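Below are the structure tokens for one structure; questions will follow.
Of the protein chains in this complex, one is absent; all others appear in place.
Order of writing sets the labels: A and B. Residues in every chain begin at 1.
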Amino acid sequence: MANVVFKDISFRYGSHVILDHFSLEIKSGEILCLVGPSGCGKTTLARCLLGLNRPETGEIYVGDTCIFSASRRINVPVERRNIGIVFQDYAVWPHLTVKENVAYPLKKRRVPKAEIADRVEKALAMVNMTEYTNHLPSQLSGGQQQRVAIARALVGDGDIMVMDEPITNLDAKLREQMLDEIREIQRKSGTTVLYITHDQQSALQLCDRMAIMEPDGSVCQIGTDEDIILRPANRFTFEFIGVSNFIPVKNENGKLALAAKEREFPWDGVLPAEMKMALPSGLSVGVRPNDIVFDPDSPLRVTVRRSVFLGSEYDYFVDFGGMELRIQQNTLDSSKYGVIKEGSETGIRLLNYRFYPAKKEVSS
Amino acid sequence: MDQIILKNVTKRFTTKTLGDIVAVDNFNLSVHEGECFSFLGPSGCGKSTTLRMIAGFEDLSEGEIDLCGRPVSVKAENLYVPPEDRGLGMVFQSFAVWPHMNVFENVAFPLRIQKLNRTDIEQRVKEAMAHTNLTGLEKAYPSDLSGGQQQRIALARAIVTRPKVMLLDEPLSNLDPKLRESMRFEIKELQRKFNFTIIFVTHDQSEAMAISDRMMVCDMGKIMQIDTPENLYNRPNSRFVHSFLGESTFLNVIVKDGGVYAEGDLTHPLGIGIPKDADEAMIVATRPNSVELAGADGSGYLTHIEKRIFLTDRTEYLVPVGNQTVKIQTPHRVSFSEGDACSVRFISPMWYPREDDAAEKERQRRLLI
Partner (left out) sequence: MKRFRQNRDLAAVDGVHFGMGGILTGLCFILLLIVVVIPVVSIIYNAFFYQGHFDPTLFTEQLTDPGNLAAMWNTVKIAFWVTLLGTIVGTFYAWLLGRSDIPAKGLMRALFNIPYMFPPFLGAMAWDLLLNGRSGYLNKFLMSVFHLSSAPVNINSLGGIVFVELSYYFPFVFMQVVSALERMDPTLEECARIAGANQLTVIRKITLPLVVPAISAGALLILITSLAHFGVPSILGFSQGIYTLPTKIYAVISRTGGSFEGIRSGAALSIMLVIVVAVALMIQKKVLSSGSYDIIKGKSMRPTLIKLRGAKLPLLFLCVATLFLIVIVPLVMIFLVSLVKAYGLPLTPENFTLKNYSRIFAASGTIDSIRNSLFVSITAGILCMFMGTLIAYVVQKIRPRGKGVLEILSVLPYSLPGTVLAIGVILAWSGNILGISLYNTIWIILVAYLARYLSFSMKSSSAALLQVHPSLEEAARTCGASHMQSLTDITLPLIRPAMVSGFFLIFLPAMREVTTSILLYGPYTRTLGVQIYSLRDAGMIPQAAALGSVAIVIIIICNTIVTQATKDRKGV
């Protein structure tokens, strides 16, 4: 068991800065999911930990051992870091059998033969692949290959394992199953896991803690799934986790109004005390599609442009003073209150909203 | 008016490994003019084969297909109208835009075949490209364009001849999720403008529900149910259709003394109505968001939260009911902690007989293969 500490890591490709004095700690024995949009530098960070990329500044510790330090010119080579890795494309060697694949790290570390057999057996048992010992990777499905890769990463008894989008190449059903399995394996082995993904959903399902990375390579929030979902730290996290609507808010002497593109609607929302200091850029209110409910009597008037039946819910695209809002009504509510017809006018209420500094609208 | 009619259409293949396979088993259906009709089912259910028979790429083993009131494939008379004479538009999953022609040439191709004069061609290509948001890309080659743009070329090429019937074979499956959603609307928009009938083949149930007026769910070469998306989702006639459309929880229940009890708890009734012909042992099927979750003071079945899972747009709770577990999904604002006492109420569940079980298992097994 060991924790991992990144201190002040900087890295760039040519003139393109990927990581700028980046720091992060992964606690011993936890699964930390590093989540961010593609290109935010999460894979680069993992490669720095593995020793495949060399940061310009900073230090990396595993437990008490310093494996990299730019100032002290310490750089433990890749092959001696003993960190397990599971790649997105499995990277299972196609010319070796399952057993040979898993035994390879032990062979390279000169573990005695008898012990190798024993540990390979255990690692394969951990991932439920004992019946495939002598299969070649080409005879295995994607999920099975990924299990072999996990066994290979586990077998070295390293304290740390890096998983870089390990389930992205699998189909939806298998993804769910693999997440459960990864969780289970981690519980049994107690390995510290750095799990890298762009998929918030799988991160939420898997993590002990989650670190959200912004596109500029900085971490904007670290916390449990509950923290991230119920208390998103900033607008980026709120937007990144799930679908969101943003409406500009006007604050005139404590009286709030929703300033849609073409119209202003007086609004009875409550501004928390810490937000009372009007920010120079103004405020926006963020609300999830399923936190907007229809209420024919509300002064916030909308016209339904499109309604789409998705089974578990109706998806509405409504016009709100020239802005498009997305509203989700689950089938329970629609069976209670009825479906709103396309083209009809009605009112809405916002529940569970949050305030964020307004952002200059950038067209995507 | 019925625009596409399939009468007793059957297709048999002979394969080396599996012997004879009935890919399409006695399909009877009619698609109305201007309708968006989906063929939905797991792979190997016969939906693509049916589409290819309508297009004229496969001949029939039995039966007859009529298009716009004209028989185009009649096995009994050995009548077979080649694809080019059926007056269809078609879009494929692989886009199938011709890489050696630029966008304009791709879209103009069907008109050139019809030998229209130059000004007409230019006029109509321009129009088709405007409708598919391709204006300005006339000179571009497909290889320089994104997947979404390539699929728009395919759409433009399909609408340029103003066909009455449009066949769409998984047209959105190769696109990323965001684009898939917006292309769905673009297709509906085009249908509104040009007023063609759509047959839409997909294995993605949410896509099918979002786009169709009616749909056919099929499985292993058989039609399971044909209805509107709402009816299929809310009143599936079989356990297969229930589990194929959306998420399902199936509860084994016992009907006893006018009450419904979950297996494992014969003391607390679930408080749901009993259909007339219910046996003693039945299956009750629900969906994660047609179960109402309330506090311990609620009126439903009393239980507790076993597990809470945060999803991106909702929270999922696993709740024990008898010796089984029910999955419930709520918006994030409905917040319970693990271990909290709660009550659950099943809103209009569906009932299925138990003997379905073995068949269901077999089907699930086949789905996995």
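In the analysis below, a residue touches a chain if its C-beta (ideal position, glycine included) is under 8 Å from a C-beta of that chain, and two chains touch if they have at least 3 such contacts.
Computed from a predicted model, the values in this text were never measured in an experiment.
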### Query
Considering the whole complex, which of B:6, B:90 or B:125 touches the chain not shown?
B:90
#### Entry: Candidate in contact with the missing chain, chosen from A:53, A:334 or A:352
A:53
### Query
Which of A:152, A:175, A:198 or A:235 sits in contact with the chain that's absent?
A:152
### Summary
Contact residues on subunit B toward the hidden chain run 55-57, 82-86, 88-90, 92-94, 96, 98-100, 109-110, 113-114, 141-143, 154, 157-158, 161, 167
### Residue numbers in subunit A that touch the chain omitted from display
13, 47, 50-54, 75, 77-85, 87, 89, 91, 93-95, 104-105, 108-109, 136, 138, 149, 152, 156
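In this section, only the chains that are shown with their structure count from here on.
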## Note on the structure
Expressed in whole Å, how far the mean CA point of subunit A lies from that of subunit B is 30
### Query
Which residues of subunit A touch subunit B in the complex?
200-201, 204-205, 225-226, 228-230, 241-243, 288-291, 306, 308-313, 315, 328, 330-332, 335, 351-352
### Query
What residues on subunit B touch subunit A, complex-wise?
185, 205-206, 209-210, 229-230, 233-234, 245-247, 287-290, 292, 309-315, 329, 331-333, 335, 347-348
